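Each remark here refers to the structure printed beneath this line.
Here the complex is missing one protein chain, while the rest keep their positions.
Lettered A, B and C in written order, each chain numbered from 1.
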Amino acid sequence: MSARAAGGRALHAVPESTTDKLTIAQAVRDAMAGEMERDERVLVLGEDVGVDGGVFRATEGLIERFGPQRVIDTPLAESSIIGMSIGLAATGFRPIAEIQFMGFVYPAVNQLFAHAARLRNRTRGNLSVPMVVRMPYGGGIHPPEHHSESYEAMFLNTPGIKVVVPSNPYDAKGLLTAAIRDPDPVLFMEPKRIYRAFREPVPRDGYTVPIGKAAIAREGEDVSLIAWGAMVRVCLDAAEVLTRSDVAAEVVDLRSLNPLDRETVLASVAKTGRAVVVHEAPRTAGFGAEIAAQIGEHALLQLEAPVRRVAGFDTVFPLARSEQYYLPSRERVIDAVQRVLSY
Amino acid sequence: MSARAAGGRALHAVPESTTDKLTIAQAVRDAMAGEMERDERVLVLGEDVGVDGGVFRATEGLIERFGPQRVIDTPLAESSIIGMSIGLAATGFRPIAEIQFMGFVYPAVNQLFAHAARLRNRTRGNLSVPMVVRMPYGGGIHPPEHHSESYEAMFLNTPGIKVVVPSNPYDAKGLLTAAIRDPDPVLFMEPKRIYRAFREPVPRDGYTVPIGKAAIAREGEDVSLIAWGAMVRVCLDAAEVLTRSDVAAEVVDLRSLNPLDRETVLASVAKTGRAVVVHEAPRTAGFGAEIAAQIGEHALLQLEAPVRRVAGFDTVFPLARSEQYYLPSRERVIDAVQRVLSY
Amino acid sequence: MPRTRVYEAVTERLEILDVEGRVDQALMPALDAEALRGLYRDMVLMRNFDDKALKLQRQGRMGTWPPIKGQEAVQAGVARAMGEHDWLIPAFREHGVMALRGVPLHLIYAYWAGDERGSCYPEGVRCFPVAVPVGSQWQHGAGVGLSLKLSGEDAVAVTFGGDGSTSEGDFHEALNCAAVFGVKAVFVIQNNQWAISVPLHQQTATATLAQKAHAYGMPGIQVDGNDVLAVYVATREAIQRARRGDGPTLIEAVTYRLGDHTTADDASRYRPEGEVEAWEGRDPIQRLRRHLEGAGLWDESQEAVLQEEAHAWVESQVKAFEEMAPQEPEAIFSSMYAELPPHLVEQMNELLAEVRS
Partner (left out) sequence: MPRTRVYEAVTERLEILDVEGRVDQALMPALDAEALRGLYRDMVLMRNFDDKALKLQRQGRMGTWPPIKGQEAVQAGVARAMGEHDWLIPAFREHGVMALRGVPLHLIYAYWAGDERGSCYPEGVRCFPVAVPVGSQWQHGAGVGLSLKLSGEDAVAVTFGGDGSTSEGDFHEALNCAAVFGVKAVFVIQNNQWAISVPLHQQTATATLAQKAHAYGMPGIQVDGNDVLAVYVATREAIQRARRGDGPTLIEAVTYRLGDHTTADDASRYRPEGEVEAWEGRDPIQRLRRHLEGAGLWDESQEAVLQEEAHAWVESQVKAFEEMAPQEPEAIFSSMYAELPPHLVEQMNELLAEVRS
């Protein structure tokens, strides 16, 4: 069975003729362009998203097509980008805010957590914040300081903001489209390391990949590898290598971290009895802990071995020359699998 | 055996004559006053810490004693409070910064996480940030919005800042003294709900409770209750009630969340085979997940039942009139214990 | 041209009604007797419901309450200068202007008593909920102002904040962005001299707060905030400017918090002797009353009727507030998202099982 056949995409199969082969970055742009076309309330704003087309070119061409009233270069102020988006969203617009790198989201967390995440609840539904916050995250591109971070855990302990992460172009377009149409704030994390790593057919028309549903990126019976974003590919690579030692690893691509598709995770673990969670963020109090805790809680008796976590170390993300020591690698995943198998 | 005899305090027993009976709030003040006396590099700064003595009176009298050069009322700017403290700490002072409520720490997280947590590592030890950040946290006092939050999880997924939480006056003074003397940034969380709930003897002289060591607040053989701050008392209460049904609960007071005293946690679970983790923050991706994950990882075969978490719900902390629905209560802890016992 | 002037900064202050009740006729707005009496009535109602809240709090029937006593002129002046469709973005000490903009008083009470439904305003009331994190609301005001500019709607966003809130980064970012985008917004600082225990001179080294507008390239003006007419005129001008598309304005209204910071505070710990008394002499309500009486527009019997009306209204609102059935426990979940995700359904059921057991 192909690495993808069992994945979410099979559900959304479309005729070849209506697809383009796109990278993740292109699929992201395509989703925004499509939704801006479809709904004039949709706006894009952020640093360098206009004339420059974004530092990763994810908004390239949008200002030419939709004009500077809908593709807005903001001053260098993350708290304003989110704070103004709240004002826009609460009064009828559907802003897509870009934070240039997840490493620079900190100045915006007050607006995100104290307001965007709470406005619906605070007003008992009277006002809401239909907003998407896009941000490239994660390591692997050897950039300067603060450009490689993965801060999802703090969003996941802060109720009110959905969190999604695509691992491939099809999901990128479908999840982002779903996020833009969602009535609540959605954090859309973009795995910058694989922005243009590969192309896949992506339907030209708009479609959604539902938020809250994981995908089985590869089926297997021996161990469940649970990951999201760029780490899904690392797991798929590891799974491929593991076939050589006759180990059939299943790869669960969470796609949505909040809400979490616990059912799919537990079903996979029920089948394999073993789980390895893989993420880039520091290990301690990373979202891997939550996955491990939930598996322990709901599948204790099915576990043949402790859930292992392959994660970043509890250190600052290193500068470029030491990056390789930090990031979870295929080898580390394989090593963890071997440990859970030999437990 | 008394509820406290086996605790950390036994190790620090001091002659009665040199102690005062203090509340947690007083013990906090006492620690600051003692260290300011001992080391003139120690400063206090924050909103309303001077003339007003702090909104919880934790800095009361300090400005009279040490003057406005060492007890500094700042403008209303949390990012400045931390950012300036970094400048002060890196050049020879030992600032104790107060954030008025943990709910208002968000504007400061960029300075805390992007700088305070990293300066030593970034400069390979050349500069460092010997700073303490005090903040009242947690629910139970029926205040306005944003005054009840517990945001420790994001600090624990962000390496570089130690995190300690006292549950009683003795530890409050000892841990804060240790934090002030620590060469690295320490977040000192103060359980405002029990600021003045009770008094205990606290030595007049300076002493430290080591950072990174949990305490057994009560011994027991049947189940381990793992908590910190105000939840320790809830667990002690539950343990007391549980004796009526002949259940001997052990209460582990973590005291330090980073570094975590895994050894003590695992030793307790090895003894009891059952664990319940209790915290106020939302359940998903809270620090309880990390504890559960570590127990699962290191003690899987010793577990007689899944680790349960009694935590806040994944909602915004409610306003005063619904607070009781949200906060972990003695009853919820007892219920969780009964479930792990009947698993 | 070695040392040249590249910018000249001037900041003005507007006053119309003085402490004795005399007005500057040249600046006097064209308000008829009814309108003037209306402003007076607005302020009296505020004073009454604020007093009542303090009483309720002492009786344990109210949560922490931030009093507005002394700041009624700013709130009435701004509210009455606003147009029907304008948005209000308050901080947390704007009960007066909120009430005048249509937020039912019993909901204001409910909010401060700890009931989220207090922030669910009736259809058509264009008002953000209270913003407790100091300064954060400035950004929303800039965003709503941008929204109104982009949509072309004939409305303006009016945002409030305190003197203390001008020290937060959000104040700066919001005003800077508002000016860059030329949004339809007015920013009103209620400079009541204190941020809890911190006096203005420890909050900023500037002579005025209005001059901070020079950092944004927007007009800034200081008004006597205890002079309801000056507040009204300055706000009306600023709103007209924004409505015309000529961009935002910063207004500093100089006033004074006659009460404690909140019911959890004891201002006598930090205030210099005599300060409160001095400001009581500049009471915004008495000032307008003197003017009305001098002009033959007000007398004791009208006052008695008004006090009676105020009392009745406040009591009816207290009743409406106290008759609200408690929120159901599930309410803590039901507005988290448009649709409840499975884990919240599960948690809600846990809670319901517990509550019902």
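We adopt the following convention: a contact is a pair of C-beta atoms (placed from the backbone, for glycine too) under 8 Å apart; a residue touches a chain by one contact, two chains touch by 3 or more.
Predicted model, so just to flag it, every value in this text is computed and none were measured.
Asks: What are the shown chains that the omitted chain is in contact with?
Replies: A, B, C
Asks: Taking the full complex into account, find the residue in B:A77, B:V133, B:M231 or B:V276 that is in contact with the omitted chain.
Replies: Candidates B:A77, B:V133, B:M231 or B:V276; residue touching the omitted chain: B:A77.
Asks: Just to verify: which one of B:G140, B:P201 or B:P259 makes contact with the chain not shown?
Replies: B:P259
Asks: In the full complex, which residues of chain B touch the absent chain?
Replies: 43, 69, 72, 74-75, 77, 79-80, 82-88, 90-93, 107, 110-111, 114-115, 119-128, 159-160, 162, 182-184, 212, 258-260, 262
Asks: If you put the missing chain back, which residues of chain A would it touch?
Replies: So the residues of chain A touching the missing chain come out as 47-48, 50-53, 55, 73, 75-80, 103-104, 106-107, 142-147, 283-284, 313-316, 318-323, 325-326, 331-332, 335.
Asks: So which bits of chain C touch the chain we can't see?
Replies: 1-16, 24, 26-27, 167-173, 176-177, 179-180, 182, 202-208, 210-212, 214-218, 222, 247
Criterion: only the chains that are shown with their structure count from here on.
Asks: From chain A, which chain is the farthest off, judged by mean CA positions?
Replies: Looking at centroid distances, C is the chain farthest away.
Asks: Can you give the whole-Å distance between the Cα centres of chain A and chain B?
Replies: Result: the chain centres lie 32 Å from each other.
Asks: Distance-wise, how many Å sit between the C-alpha centres of chain B and chain C, to the nearest whole number?
Replies: 37
Asks: Which whole number of Å gives the spacing of the CA centres of chain A and chain C?
Replies: 41
Asks: Residue numbers in chain B touching 2 or more other chains?
Replies: If we look for residues of chain B contacting two or more partner chains, we find 103, 106-107, 145-146, 284, 314-316.
Asks: Give the residues of chain C touching no fewer than two other chains, as numbers and ranges.
Replies: 116, 133, 169-170, 331, 336, 343
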